[in-house]
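A single protein chain has been omitted from the complex, and every remaining protein chain is retained in its original position.
Note that the chains are named A, B, C, D, E, F and G in the order they appear, and that numbering of residues resets to 1 at the start of each chain.
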Amino acid sequence: MNPDQIKKLLLGVKTGKTSVKEALSALKGFSQEDLGFAVLDHHRHLRQGFPEVIFCQGKNDRQILALFRHSLNRHPKILATRVRPETFEAIRREFPDARYNELGKTVAAVKPREETREKGLVLIITAGTSDISVAEEARETALILGSRVETLYDVGVAGIHRILDKKKALERARVLIVIAGMDGVLPSVIGGFSDRPLIAVPTSQGYGTAFNGIAPLLTMLNSCASGIGVMNIDNGFGAAVLAHRINTLK
Amino acid sequence: MNPDQIKKLLLGVKTGKTSVKEALSALKGFSQEDLGFAVLDHHRHLRQGFPEVIFCQGKNDRQILALFRHSLNRHPKILATRVRPETFEAIRREFPDARYNELGKTVAAVKPREETREKGLVLIITAGTSDISVAEEARETALILGSRVETLYDVGVAGIHRILDKKKALERARVLIVIAGMDGVLPSVIGGFSDRPLIAVPTSQGYGTAFNGIAPLLTMLNSCASGIGVMNIDNGFGAAVLAHRINTLK
Amino acid sequence: MNPDQIKKLLLGVKTGKTSVKEALSALKGFSQEDLGFAVLDHHRHLRQGFPEVIFCQGKNDRQILALFRHSLNRHPKILATRVRPETFEAIRREFPDARYNELGKTVAAVKPREETREKGLVLIITAGTSDISVAEEARETALILGSRVETLYDVGVAGIHRILDKKKALERARVLIVIAGMDGVLPSVIGGFSDRPLIAVPTSQGYGTAFNGIAPLLTMLNSCASGIGVMNIDNGFGAAVLAHRINTLK
Amino acid sequence: MNPDQIKKLLLGVKTGKTSVKEALSALKGFSQEDLGFAVLDHHRHLRQGFPEVIFCQGKNDRQILALFRHSLNRHPKILATRVRPETFEAIRREFPDARYNELGKTVAAVKPREETREKGLVLIITAGTSDISVAEEARETALILGSRVETLYDVGVAGIHRILDKKKALERARVLIVIAGMDGVLPSVIGGFSDRPLIAVPTSQGYGTAFNGIAPLLTMLNSCASGIGVMNIDNGFGAAVLAHRINTLK
Amino acid sequence: MNPDQIKKLLLGVKTGKTSVKEALSALKGFSQEDLGFAVLDHHRHLRQGFPEVIFCQGKNDRQILALFRHSLNRHPKILATRVRPETFEAIRREFPDARYNELGKTVAAVKPREETREKGLVLIITAGTSDISVAEEARETALILGSRVETLYDVGVAGIHRILDKKKALERARVLIVIAGMDGVLPSVIGGFSDRPLIAVPTSQGYGTAFNGIAPLLTMLNSCASGIGVMNIDNGFGAAVLAHRINTLK
Amino acid sequence: MNPDQIKKLLLGVKTGKTSVKEALSALKGFSQEDLGFAVLDHHRHLRQGFPEVIFCQGKNDRQILALFRHSLNRHPKILATRVRPETFEAIRREFPDARYNELGKTVAAVKPREETREKGLVLIITAGTSDISVAEEARETALILGSRVETLYDVGVAGIHRILDKKKALERARVLIVIAGMDGVLPSVIGGFSDRPLIAVPTSQGYGTAFNGIAPLLTMLNSCASGIGVMNIDNGFGAAVLAHRINTLK
Amino acid sequence: MNPDQIKKLLLGVKTGKTSVKEALSALKGFSQEDLGFAVLDHHRHLRQGFPEVIFCQGKNDRQILALFRHSLNRHPKILATRVRPETFEAIRREFPDARYNELGKTVAAVKPREETREKGLVLIITAGTSDISVAEEARETALILGSRVETLYDVGVAGIHRILDKKKALERARVLIVIAGMDGVLPSVIGGFSDRPLIAVPTSQGYGTAFNGIAPLLTMLNSCASGIGVMNIDNGFGAAVLAHRINTLK
Partner (left out) sequence: MNPDQIKKLLLGVKTGKTSVKEALSALKGFSQEDLGFAVLDHHRHLRQGFPEVIFCQGKNDRQILALFRHSLNRHPKILATRVRPETFEAIRREFPDARYNELGKTVAAVKPREETREKGLVLIITAGTSDISVAEEARETALILGSRVETLYDVGVAGIHRILDKKKALERARVLIVIAGMDGVLPSVIGGFSDRPLIAVPTSQGYGTAFNGIAPLLTMLNSCASGIGVMNIDNGFGAAVLAHRINTLK
């Protein structure tokens, strides 16, 4: 059901051709589709600006493919995250246009004309090379949502002069996503001289007392630089959703 | 040093009246003032849009008063957080205009003409009555930064119909701050039907396995509603700073 | 030893034909059978309404098969949980009627006439698709114990209107089992408008700060909706046992 | 608004005297009353069988008294939990009939004719003397909800024969609440020979590695006795709510 | 120092040429043999009653074999714990008399005449079938140290009558080793009616909040039954060493 | 009821003067006395060699005094632990012979002729001065149980030569109780050269990452010196009970 | 051994009557003095370069004063840490020259001519004002040990330019002690551009997820800047000891 169909339905309500109850039930019946193991929520595109995103961790290939089929029939764009390479093979056989981001483990299937970008820029920064996979999940998500994205990778604090050199890039951005594992120090440093909304994502990189991301998570939650919003460990997707919402505020 | 003074200084540089070195040192000497136990950073007002906020926890009254004196001489507005009632008594004796928020434990000393508000609305929501002290810290902070603020208190999930009734208030807001202790469920529920940037603050309210805020913190970090930025436990101040930055994006 | 045999024995005691000591020893000797590595407790069927349930995690196939053989000789019904697919292959070779639930990882071997159901309904609800394996363990357990079961899968909080649509189903049930991973919010939401006994099961689904189920466990223990009984992480079996006990209260 | 008033309103709807919209708004407007710091939910009595219970931890006396006044005007019974002795003094001055349970820290204000009891028995058992305060919170809650209650205190496992002597009491009960701190072993032992629905409550009693209730909480969640529903640490109130719901199932 | 040197030294003692004190000091210096990656402590047999026990976890096969060779040359008995099956294959090729306990993962190489047993009995009890591997590590250790051992497996608390039936076995023992995973309740129950020294070993059996043995560890440390000595998770070896020391006290 | 009374009763059973049922009920009725808030277990003296020990933490003075009265009527000796100074004042007013150990916070009321000591020696060792309070709880407990006790205080590892000087004292002992906070290293060091049964008690002394005793607890559970039995944090009482049981083994 | 005996011994050495070896061994035996509750180790001054430092936490005033008296008789300098103000009052009454550092909570009693300083500089840096108490404990310790000390307080990362301004001070130092609470970011930043040995001390400052110092501790242990040695939370004393050892390396 596209926006035109919805408008038509609502006009029917206004003119009395359709009762409120009928309209309601039509909208609702449409907006949720029961696949047995999952309930697709097609209306979220209207409600929240994006379609059913398929989080593939904990689902088997059969379930993922079924979700792909039902979603693609109705939405102009779709995104799958945490996609195992084997799963992508299965997807590609059926949807040859699907595009896989190996580092970010995302699959995107987007129809071209949706690709117009917001004017605002989401800047994604990582402290190290190993944080890039989370950054790529964020990048793919922000892109499919419609934001412009730039990236600055491996500008970690060990050489703080590296970041200071990048001040101009920071000023160009409307929202920052800063991703770091191990000591998670980078958001504090960047937050110390930038006044942009800053979203911090801890990663599970590191060893020993990094505790799979707890150390950088705590660093970020306790940041002396005020006003940093923190995401779950490795949650590049969520960071991009929040960044896009901020980026598209009118 | 006000913007005019700074402009003058920079013109002096341009015209050669002031050497770059002199100007730099003037700006630097001014922007940081060493009190022995603390370094005031007067330039943050320019850099980040707000003055030295005095976080009073862990400082004694003598230190806090000294910081008040030095800050008020230079800034049009000032905010102190985590202020003990006894400390406020000491402040009031010297600064009779200072205003204390008993629940939020903040002290604000603002010169009137700064009170012009941003058009965007920051809506602060709490799940329970006991979360209000964190909400009030956020409210005072957002107000002094210059945002418009409304509040919805005690609309917790135990009666979910309460929130559903408030949908219109949610739609009026530009940014949401959702504050909850115990199970920390409220941000997930609100995030389920709102597409506003949502900042979640866990509180230390509750007992037993609430673990002084760890339980709601984890709930918020793992929220099934995508794109929620999470703050440290009880960090109403930080939530307001982030909300204000988002609210004032052009 | 069936109820008739037991009655006969007790009559013997009453009439003096059998000494108390003999009877006791007969009952006891019977009720526990030592397999070397495990003591079967055949009397639990009488004492608690169900036979030795075989928890297969941590046992090897040889041990599991031995337990199957001894149990099936004496009980009308038997259930094995946490059964690896390979183990089921070994079981099926010897017990071709055994039925495997792939998602729930249970094996049931039930003699038909035991299948009469309680009138009360146990309703099993999951927040997401990945929680279904726990739900299926619960469903198989409740069924073999003799309860009627219905399921509602993937009605998570991200779209809270989904649950509100299901109110009627909730009212039809006598007991609710609500299963959720990640933020574990669903039991709080359902508990907010239902007055049924509600059993909450956290699952190990999610990543990062979900901490393999600790996050939803804490959410459930701290639920603002009063009166929710919480089970161990992924413990669908235990939830069903408690639900069945409640369901069969006279 | 009492049931008669509600019936009258609904009849008005049926006969057309009152529009559905008016009725709805009347019911809703009534059911929630905004006190500024708290939203009273008067309809929960209808929805869930009990009135606004006032959880006093984290609220000041002024707030608690305001909640008392508003609630007592409309409900036949009211319960406050976690009441500090000083707070009770303030309550008693205004409501001389209020009854304080010193150990359980509850205040009950019940109008007499509501005191008819359910036939089923809720049996509350504690392992030690120091667990009694939690037990008394549970007892007061179950009583005000309308259940019959008996108690067995200090029957801990150190002398397991103590419990075995109490088997008859266990059989008389319809639901069991078993409360224990330190090693939290008692629910496992009782669950080993009883088939009643069993609700386990860990307490913060003990020292060192009892970790304020984490040790008994884990014991209960991992109990080898199947089908035990676990509550938050010290949550006697929640245990009673669940027990009462089970007890009053038809 | 080679055997010839030792002989020479001892002869010196016999003939009075060397004082006992000199010889002792010479021997102590000798008692450590440097293998580059490990220092064998051959004198511990004298000092503490048992030889270098080879803890194989974290060592590679080459290292383990080297330790076997050096130890067997000098000690009447030797024990290796945490031995992977592949490692045992390597050991057996060189030491065909070595005996592998598959469940306990121990390898024992004992010269026959050392097998005289202490009079006292060490009784090893497990709660479940899956705890047996820890029990077997303990059994093999106690046997090679020279204690008499009996075992009672799978007498868990779910059916507490099982244990009560075993009272006589408990009374026959001089020391008890009680091994349990999940809720770890068994030592508390046995400690409630036995006055023997009781050593409790938590196991990593269970799932979810068993946290790989933390739950039973806490239960045991907090046991209401006084005087229980607790070992590290899965540490059957250590339990046997302590039990043997107690068992052989004169 | 003293042993003579019990013998008399049993003779009555043998000669038929007393039925088994009467005797049983007499013994049972006697052995447990219900004080409302606590069940005294007078038979434990026979069963486990010591009377009801009153653990005062979590009990109020009224309860403690009631337990004292009932216990002293029947037992030759009694011990209270974790006694607040104020509580002792209340005890002394009624029982002027009660003896308070200020450091250990124990109260002992012993009739003189019970003071005969076991031949074996329990040696109690502390690492630091601040661990002495736990050591004194252990000492008082071991003394009242009837063991001989010696102490070595403040022989911590910071100067390891201190311990090496004490080797002779260690050899004289039959059982060792080693108490340490902070790094908890002492039991490992002593266990390295002594073959006595060694009971380790972590204390809550220290700061920061000592985590109120978790650090030394973990050190002790992981000790490289085999065969150390570990107690709960600060549990001097339990250590003495275990030490006494070992000490009195025949 | 009193001073006279020591003199006599040393004279014996001078005159050749006593060999150095004999004297040394005699002195060692003497070097420990048993106060009942503590063993003074007077020789550590020789062994490790500093006297018995009195850690006052967990000791009562009587014990602390006794330690003062015994130490001052023999050592040219003495330091007490974690001294409560009341305790200092008691100390001053007896030792009027003792000097109290209120922020650092140390008491120093030093004889003047010991005050010669090492040439190397220990630079102590704090992130915030509230970390100063730990810094002062470190400063007093380093001073009494004989190092030169400078301090840089409140140069936290929120304004990173502050630190960059201090590069010269960093280069002048031989060892750095960097102290920070909350996010603990400062050592990472300084370690990023300095090659001095850097000792990091987390403090218990902060709130919520700072977890009393766990957050900065983890940040420091995981620092991307290599080669940072980390101390226990709030352990200014230990940091100074290590700094002094490094500073005095020849």
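Just so it is clear, a residue touches a chain if its C-beta (ideal position, glycine included) is under 8 Å from a C-beta of that chain, and two chains touch if they have at least 3 such contacts.
Worth saying up front: this structure is predicted, and the values here are computed from it rather than measured.
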Counting contacts across the entire complex, name the shown chains the missing chain touches. A, E, F, G
Of A:I54, A:L79, A:A109 or A:I132, which one is in contact with the hidden chain? A:I132
If I consider the whole complex, including the chain that's not displayed, which of G:Q63, G:S147 or G:N222 touches that chain? G:N222
Touching residues (missing chain, whole complex) on chain E: 28-29, 32, 36-39, 41, 44, 57-59, 63, 202, 204, 212-214, 217, 232-235
Residues of chain G touching the missing chain are 47-49, 53, 120, 174, 193, 195-199, 217, 221-222, 226-233, 237-242, 244-246, 249
Under the stated touch rule, tell me which residues of chain A contact the chain that is not displayed. 128-130, 132, 153-155, 158-159, 162, 165, 205, 207-210
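By our rule, only the chains that are shown with their structure count from here on.
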Interchain centroid distance [CA atoms averaged], chain A/chain E, Å: 54
Roughly how far is chain D from chain E, going centre to centre by Cα mean, in whole Å? 50
Report, in whole Å, the distance between the mean C-alpha point of chain F and the mean C-alpha point of chain G. 38
Multi-partner residues in chain F (2 or more other chains touched) are 217, 232-233
